[in-house]
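What follows is a structure written as structure tokens; I'll ask about it next.
Shown here: the complex without one of its protein chains, the others still in place.
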Amino acid sequence: MRRKNPFIYYGGKLAGLAVSVFVLSLAVFYIARLAPGDPLVSYYGDRAEKMTAEERAQAEERLGLDEPVHIQYTRWLGRALQGDFGISYKYKTDVTQIIADRLPNTLLLGGTGFAVIFAGALAVGALCAWNEGNLLDRIICKVGTVVSCIPEFWLSLVLILVFAVQLRWLPSSGAYTLGGGGGADRAVHLILPLTVTAAGHLWYYAYMIRNRLLEELRSDYVLLAKSKGLRRRDVLLRHCLRSILPGYLSLMAISVPHILGGTYIVETVFSYPGIGTLSYESARYQDYNLLMLLCILSGSVVILSNMLAQIISERIDPRMRGEMPAEVTEHG
Amino acid sequence: MSEILLDVQELTHCFRLGRNTVIRAVDHVSFQLRRGEIFGLVGESGSGKSTVARCIMSLIRPAAGKIRYLGVNICDPGQFRAHRKLLQTSRQLIFQDSAASLNPRMKVADIITEPMAIHHIRPPRGSLRQEAAFQLKCVGMDPSSLDRRPGELSGGQRQRVAIARALSMGPELLVADEPIASLDVSIQAQIINLFQHLQREHGFTFLFIAHDLAVVRHLCDRTGVMFQGRLVEIAPSKELFDNPLHPYTRALLSAIPIPDPRLERARVPQRFDPAQFCREGLLREVSPGHMVLREEADR
Amino acid sequence: MDERFVLIGARTPVPPPLPAPKWYDGKPVCSMAVLAFIMLGCLCCEVFLPKDPAYMDLLHAAVPPGSEFWFGSDTMGRDIFSMIWYGGRASLLIGFLSAAISAVLAVLFGAVSGLAPKWLDGLVMRLTEIFLSIPSLLLIVFLQAILGRASVWSLSLVIGITGWTAIAKVVRSEVRQLRNSEYVLASRCMGGGFFHILRKHLAPNFFSSIMFMVVMNVRSAIAAESTLSFMGIGLPLEVISWGGMLSLSEKALLSGAWWIILIPGVFLVVTLLCVTNIGSWLRGEGEQRGNNL
Partner (left out) sequence: MFELLEVKNLSVSFHTPQGEVEAVRDLSLSLHPGEVLAIVGESGCGKSVLCKSVMKLLPRNARIKAGTILADGTDVTRCSQRDMERLRGRLFSMVLQDPMTALHPAMTIGAQIAEAVRAHQPRMTKMAVRRRVLELMELVGIDMAEERYGHCPFEFSGGMRQRTVMAIALASSPKILLADEPTTALDVTIQAQILDLLRDIQARLGTSAILVTHDLGVVARAADRAAVMYAGKIVEIGTVEDIFYDPRHPYTWGLLRALPAWAEEGQPLYTIPGMPPSLLHPPKGDAFACRNEYALAIDYQEAPPMFQLSDTHFAATWLLDERAPQITPPWRGASYE
């Protein structure tokens, strides 16, 4: 077996990433400009509608919107490569600045959500597999199926209705109380959005873990491990979990966009100041520069996590490294 | 001596494993099948016997070598295309795992008549269904199974259906790739008898691939032994079993357990170290019809 | 001599009659019945609707459930009971339509990718990946903007276009697996052409295995419609749908009008649950059929 040169290996992956991001930015740039709508409205507000043709032309020239799209794109690309992503039409400040303000909130929500889903799914899945067919397993399965059927926005509404409006235990919106904002305050504001984010996805992964574990538990090597006197717990945790982990890790890496998409909706319902609300606004109001950066950010996260998933499954599992599919030439 | 139906010459095929490793699955294999004979191809797993079968059935295009069937070089795409219908109707293949080689969603009747439907052949017994019932009876099954699906049949019955499908076209050459390996002992005997009976009745040429030497000895007229992609010995079955010449053949024969405890325990199996195996060399005829792989230096 | 000890030899046994399986065995009867009930109710709602679902009775805005408004009225004074049955049409239609659209797209792309040579397969899969990496919410907003004013048809198209990637991947791997299966090999050996194999072997085996994905897509399409309409980027307010009804919930939250939020939501969730149950039954069915060999 020949080891690949790590520089070539990772270099190739990075080049692939760069190409993908380039194609993505091109696609988003063109689609955004194809879409009908007036970017001037988001810059000048209502004033844009009362502009004379001359004023419009001037304004478009100032924003660089008068030239053909491909020139606009090259100009944008040139600046972007130097770290200048332009200004937001709506907020009239540097795009990077706006995103930098909001990003920590989304990272906090998405990151903790991801961690909760990752660990929770493992725990719940393993618990169910351990108690296969028992009352506990059946109850968890039923509850999980029902919860996974509830759309996130409605769950948010119900939770707000119960905990914020009726019981008044938890705040209904925002990331922190205006003026205040200590760690505890942020944590309290995080509870409901986090619950919704986790509830929407947790069962999907937990159920997958459960089924994969059960599949593993029926395999021959488990029989052998048991017959050598290992305890059931050790078999489950040390053997079965170990063999499903690479698959799970890569699945979780691929699932980043889904969880990200979920936080967008949750952010909107809870008026949580994050990237989600921002990208929704920017797409609606043709805030081109903001939109581009947001798309590239989320796109790179997704592509990166896809690659990560691939690398994980190639690295962890020795079978992947050793056996390559035989090539068969066919005809007939 | 009857005419040669299939002539395999210097057949070679490689599988690529990874970037640098290439495995020679079949390495300069040559043999001939005469019309109407049963030829056994024996070898352990990974010896390349299945690859030979697939090359003969044109499922794999060999890397080198020639296969002439009824005078047609089937490795040549042009000749293959010119004689496509002949090749596809008169050669039939039976797989090891009948569960996988029968479409689980088709009914037995449709499975058996699939080749006819493909080539738009008018069934000689009226309708396709009657044809299927007839073929099913030929392989010892009741026509009541016509509307069942493979999942509702037992392993032996499924293999019978696969045989019926292969025979429905009246083939000249039947290739069976380990057709009994996944069956029970008592069912194996039934299928072997069926093969023997059908071969006598139809007179097709039969290439039987197996790893069970006792079965091959019973069924086949001539036998070839393969090891690591090379054909190491060919001889009439009786001759091969009574007087094996290649050390690998000897080791293989001595490893088959004899179902007699006293005899069996008195025997010491011969070992054959794969490291000693010399891939180079040629098949040389030592007595009429008996060929052994010998190193060049022996010449 | 004892009569019982007479040599009579082998006799074919008469197999005991197996108890005929009941038609409902293993089927999710309850889910099917509830879903059928809801669908039927939505289809012929004109027959029994007590009020015009679109009529805004501003004098009776946000009335709690009672004898006049069975399920209460919303903040614009419309009767929620009538809206649910009427609005279900749009929601269900969008669900089925977009699932159909994405299934067609997925089969197209997946089959091409599964049957194509390696380089084309790689290219298609890479494109799919990039497509997947645009957050679907943004994609929907874009597409909506391009298609202009949202209607049931345009929204179905948009949701359909964004939802095909997952099925496409399954289709691709399924096609690859089937293509290498022994019965396809056997058929090729007998001279079966591409279309013969496609019709006889690939299509039947593969439809059953993607059926459950399609059903699951119905579910996610209904959920997506409601989410979009709720966020105000789906159907316009005048077109009644379950999601649209919930978009009024912000005012309802403030006034504590729970029925505006809960009752349409419960309908939505029950429908989704029924579809999910049917979907997972289909999946189990497919697996069992694959295994009973």
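By letter and in written order, the chains are A, B and C; residue numbering begins at 1 in each of them.
Operating definition for what follows: a contact is a pair of C-beta atoms (placed from the backbone, for glycine too) under 8 Å apart; a residue touches a chain by one contact, two chains touch by 3 or more.
Since this is a predicted model, take the numbers as computed values, not measurements.
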| item | value |
| --- | --- |
| Left-out chain, listing which of the shown chains it touches | A, B, C |
| Residue of B:34, B:218, B:279 or B:294 in touch with the missing chain, whole complex considered | B:218 |
| Contacting the left-out chain in the complete assembly, out of B:234, B:252 or B:293 | B:252 |
| Given C:5, C:24 or C:119, the one touching the chain that is not displayed | C:5 |
| Touch residues of chain A, complete complex, unshown partner | 132-133, 218-221, 223-232, 238-239, 242-243, 316-319, 322-323 |
| Hidden partner interface residues of chain C, rising order | 1-13, 16, 18, 26 |
| Where the missing chain touches chain B, by residue | 44-45, 154, 156, 184-187, 189-190, 192-193, 196-197, 211-215, 217-219, 251-252, 254-265, 269, 272 |
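The rule is simple: only the chains that are shown with their structure count from here on.
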| item | value |
| --- | --- |
| Best-connected chain pair, where connection means C-beta pairs in contact | A-C |
| Chain whose mean Cα position lies farthest from chain C | B |
| Inter-centroid spacing, chain C versus chain B (mean Cα positions, whole Å) | 48 |
| Distance from the mean Cα position of chain C to that of chain A, given in whole angstrom | 24 |
| Where chain C touches two or more other chains, by residue | 188-189 |
| For chain A, residues contacting two or more additional chains | 332 |
| Chain C-facing residues of chain B, complex | 57-59, 84-85, 88-89, 91-93, 95, 97, 99-106, 114-115, 118-119, 150-151, 165, 169 |
| Contact footprint of chain C on chain A as seen in their complex | 20, 23-24, 27-28, 31-32, 34-37, 145-146, 148-154, 157-158, 160-161, 165-166, 172, 257, 260-261, 264-265, 268, 279-280, 283-284, 291, 294-295, 298-299, 302-303, 306, 332 |
| Parts of chain C lying in touch with chain B, wherever the complex brings them together | 181-183, 185-193, 196, 200-201, 204-205, 208, 289-290, 292-293 |
